[in-house]
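Take a look at the structure set out below.
Of the protein chains in this complex, one is absent; all others appear in place.
Here is subunit A:
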Amino acid sequence: MSKANQIVEGLGGLDNIVEVEGCITRLRCEIKDAGKVNEKALKAAGAHGVVKAGSAVQVVVGPTADALAEDINDML
């Protein structure tokens, strides 16, 4: 499974994702149900950290954030 796929899974699947934006080192994600976000899975996918604030979830992935965001947006 690609890293983008793993992150999508960690965010609770494509149906749970409203929007993903890459910002240098982090994915800024707008999600539907924060309860479906699996921090362990995101870290297993290579995330350095996960910051949740309501429906906004930031996944710190390092310099590949912009490319990953594109990959995920292609799936949405």
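Assume a contact is a pair of C-beta atoms (placed from the backbone, for glycine too) under 8 Å apart; a residue touches a chain by one contact, two chains touch by 3 or more; residues count from 1.
In this text, contacts and distances are computed from a predicted model.
Protein name for the hidden chain, per its UniProt entry and selected from "Electron transfer flavoprotein subunit alpha/FixB family protein", "PTS glucose transporter subunit IIA", "Threonine/serine exporter family protein" or "Lysophospholipid acyltransferase family protein": "PTS glucose transporter subunit IIA". Although one chain is not displayed, its contacts with subunit A can still be listed: residues 21, 23-26, 28, 48-49, 51, 58, 60, 62-63, 66.
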